[in-house]
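Below is one structure, written out as C-alpha cells; comments come after it.
A protein chain is absent from this complex, but the other protein chains hold their places.
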C-alpha cells in the first residue's frame, strides 16, 4: 500500500482525487490539508465522501505532508514550488496546478505573469513518447483540463500528418472547471439555463499548453484559436476541434489513423461511426469519448471529444500518471465506466 | 465468481445494474437481454459503459437466462412472474419491478389493476427483521425508489414510537425515475428549468408500499399522503417526510433514536446536526443521507432523506440484498461515496 | 405617466421590477439606486435589460428617491423604515422586503430578531377583503414569495371551511429566491443536478407570514409545518400544500370552492381537472397555476400551486398592488402569459 496525501482537499480537484483514491486498491489516504478551511472536518466540504467525513483538514505545511509516498497538490497557482522543494525526493509530487506545465518561460510570463517556476514531466501518458517519461518521474505536472481534451482529440491527426497547424477549438465546459470560489457570475441563478463565452480571443491560459502539445506531435508550430464556453452543467468538457485537412486526406484515412492511435490506449474510446460524444458518456470516468470526421466542403478535420473535466481532465489523469510513476498498472483503480443518465 | 444475467439491460435500471456489477468483485456478467432492442449492441443504449459496449442484447427468454447464479429482472410490470417460474429454483431471481412488492392483494388491485402475482421477500435490509429474511431468500422484490426513501427516513421514528401514523410526504425526483420511454412531458425542453407535480391525491402506485412498510414498523396502520414532484435533474430523490410527533417527544429523543437506528447500517448516514441532505451527496452511491428534527410549533417530526433513485433506490438496493442472499458481505462492490459536484 | 424609482436595482427583485416597469404603459422609470454597486452602469448587473443598460446606479438616499410617484424598495431587511420615513406621504412606497409584513411583533422578534418596525397594508389583492385595503394604501408590504404561493393555494379551502388548520407545506424553489449574493452553497456546481432541503423544522422566516394569512382567512389559528427545498432551476416555486379535510368534504365540493374563488381573479388560474401545475407554465408571468384534489385515503386536501417567485412572488405582485393603490386597472402592464419552454 502506498500512502497518499492531498493538499487542497476541500476543493473540487481535491475532492475528486479523494473519491478516486478511496476506490484505488493500492493507496491509503494520509494527510488532508487545506488553506482557509484547515481545522474543519472534510465532511463539511465533501459531503459526498462519507468514508472520510470525520477527517480533520490540516494546514498545508511540509511537516504535515512529509512521510507519504505520493503528495497530490491541488493548490492555487504559485504555491506548489515551495511545497515540492521542502518535500525533496522522498515523495512523488503530483501537481494539479499550472505551475510546471509549460516548457517555455516566455509563454508562462505572457499568460500567467511573473516568473516561470520550471517544467516537470507532463502527465499525459497518451502523448506519444510520454509514457516512458512518466515511468521515471518523481515530479508530475498534471495537464489542464482543456489541454487534455484538445490534445487527445487532435494528436492522432497531427501524428499522422493529416492536419495543418491552424487549429480552431471551441470547448463547452461545466462550471466545476471554474473551481469552488463563489464568484457572482458562477452562482446557480446565473449559469442555469445559460451558455456564455469567456476568455475569448486567444487569452485563455490553457492556450499555450495546447499549442505546446500539438506542436510537439506535429513537429512544427501549431497555433490554436481557442474559445471556452461555460455550459449549464457541473461537470464535463465537450471540445470541438478543427484543423485544415492536409492535401488528399480522406475520411477513411482519418478514421484509420484514429483507430490506430487509440488501439492500445486504456482510456481513449473512438466511438462507432455515426455516433458523437456526449459528456454524459464520461461522467465520473477516466474515459475520453472521441469521434472524428472530414468536412469535405470546408476542407477541415473535425474531431469532437468528451471528458469529465474533474476525472480524466484533472484527478483521474493525475492518478493515471501516478500509477505509471509508481510502477503500477496504468489503469488500476481508475473507473472506465461512467455514471449515467 | 457468481454469474449474473440482466433482463432489461437497455433501460436505466438495467444500465445502473451493469455499472455496479462491473465494479463488483464477485460477479461476472452473463446474458444481457432486452425487448425491442434485442439484437443491437449494448453500446448503443449505455454508451457510458465502454466495458460492455460490444455485447449484443438477446431476447428475454428462459433459455437465454438459464445457467446464471443470479438473474436481475428490470422488466415492465407483469412480465416477471413467467420468467421466474421458468427459471425455477436454480437461480436467485431479483425483480426490480413492482410485481411482488405488496403483500395485500387488494392494495395491488386497487393501485395496479388486475390480479396480484404474489409476494416475494422484500429487498430492504434496513427494515427491522428483514436482513434475516433476505439471507434465506431465493426471490427478492426490490423496493420502489420512493418507498425506499420514505421508509428509510421514517422507520427510526416509528420503531421508537416517536411518531403518529398520519404521514405526509412530498418527494422531489429526478426524471430517470420515469424511465427511458420518450414521452412528451419528459423531453428536456419541458423538464429543464421546471418543477411539476404529478400523481397527486393518493393515487401514486408507490403509496401502498410505503404504508405497508411503515405499518409493519409501527405495529399499527399508517396512512401516507404522498405527492411526487418531478425536479429538473436526471437522478436523485429528496423526500421530506413528516408525521405528528408522539406526545412528549423532544428533538433530542428523535436524534438519539435515529443515531441508534443508523449505527450499524453500512449505507445510512445521519448527517451532523444542522446539515440537511442534498441529492448531490449521494449521486451514484448506495448511501442514503438523512436528517431529522422536531418542528415544535407544528408538533411534527420532519425527516429529510436524499438517495440516488437508480442506485440505493433501485440497482444498488438490488445488489445489496443480493449480496445478503448469496452469503456475501452486504456492502461488497457497492459505492459508499458519491460523485460530486 | 407615473414616475417610479427602484431602490436596490442591481439585485434580482430590482431587475424584475425594471423588466415589468419597462413594459408597463403607465410608468416611466426614474432613479435607480444600489448599495455597493452605486456608481456603476445598470447594464453591468442586468444585461438582459438593454433598454436601461446605460443608466447609472445612484446611492440610496432620500434626496435621490424624492420626486417620484412610486418608490419600490428592494433592500436588505431593516433598511426600509428609514427610507420610507424620509419620503413621507409624497410617494407611494412599496417594500419588497420583510420589514412590514407581519402584524404580530412577537412573531417578528421570534423569526427575524430585533424590534418590529411596524405593519403596512399587505400586498396580496387576492386575500379576501385586501383589495379594498390596497386601494387606499400609501404604503405596501409586498408578501414573501413562499407565503404568496401558500396563501393562494389554500385560501379557497379555508375560506369555504373545507380544511382543518393543521397545514403541511413542502415548496421547491428556484435559486433566485436566495438572491444574488454569491454564497458557497449557491454556486452552479453545487445546485445543478441537486435538490436540497434547508430551513427545516419550522424555522424559515416565511412561516409566521403563512400562518398569519391563513389564520385570517380561516378565522382561527392555523399552524403550518413548512419545508423549503432548493431545486436546480433559476426561477419558480412549486408548493405542495396539504391540510386535513373537514368532515364530509368531497372532491367536488373542493373543486367548486376553488372555481368560485378564482372566478374573478385576473391572475389565478385553476387548471383543468387532471392537469397539475409546473413552474414552466408561469415563467415570467404574474399568473399562479393552481390545482386541488382530495386524498380520500389520507383524508387530506392537497393543493399544488406554481408561481414565478420573482414575478407573482415579488415584483409582479408588487406592481399588481401598486396598480390598485394608484387607481389603475389591477392587471395593467402585467404579463398573463409565460415564457415556455
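Things to note:
Think of it as A, B and C in the order they're written, each chain with its own count starting at 1.
Definition applied: a residue touches a chain if its C-beta (ideal position, glycine included) is under 8 Å from a C-beta of that chain, and two chains touch if they have at least 3 such contacts.
For clarity, every value in this text was computed on a predicted model and none was experimentally measured.
Every visible chain touched by the undisplayed chain in the complete complex is listed here: A, B, C. Considering A:4, A:42, A:65 or A:238, the position touching the chain not shown turns out to be A:238 (whole complex).
Residue A:300 is the one among A:48, A:205 or A:300 that touches the chain not shown. One of B:191, B:214 or B:302 touches the chain omitted from the figure, and that residue is B:191. Although one chain is not displayed, chain C still touches it through residues 12, 15, 19, 22-23, 43-44, 46-51, 53, 176, 192-193, 234-235, 269, 271-272, 275, 278, 280-285, 287, 289, 335-341. Even with one chain removed from view, chain A keeps its contact list with that chain: residues 166, 168, 170, 172, 189-190, 192-198, 200-202, 207, 223-225, 227, 229, 231-236, 238, 240, 242, 276-280, 283, 291, 293-300, 302, 304, 306, 341.
Contact between chain B and the absent chain runs through residues 12, 174-176, 178, 180, 182-184, 186-193, 232-234.
Here is the rule we go by: only the chains that are shown with their structure count from here on.
Copies chain A and chain B of the same chain sequence form an interface built mainly from equivalent positions, shared numbers / all numbers used being over half. Looking at which two chains touch through the most C-beta pairs, you get B-C.
With centres taken as mean C-alpha coordinates, the chain found closest to the middle of all protein C-alpha atoms is B. Between the Cα centres of chain A and chain C there is a gap of 45 Å.
Chain A and chain B have CA centres that are 35 Å apart.
Among all residues of chain A, those that touch two or more other chains are 12, 176, 192-193, 234.
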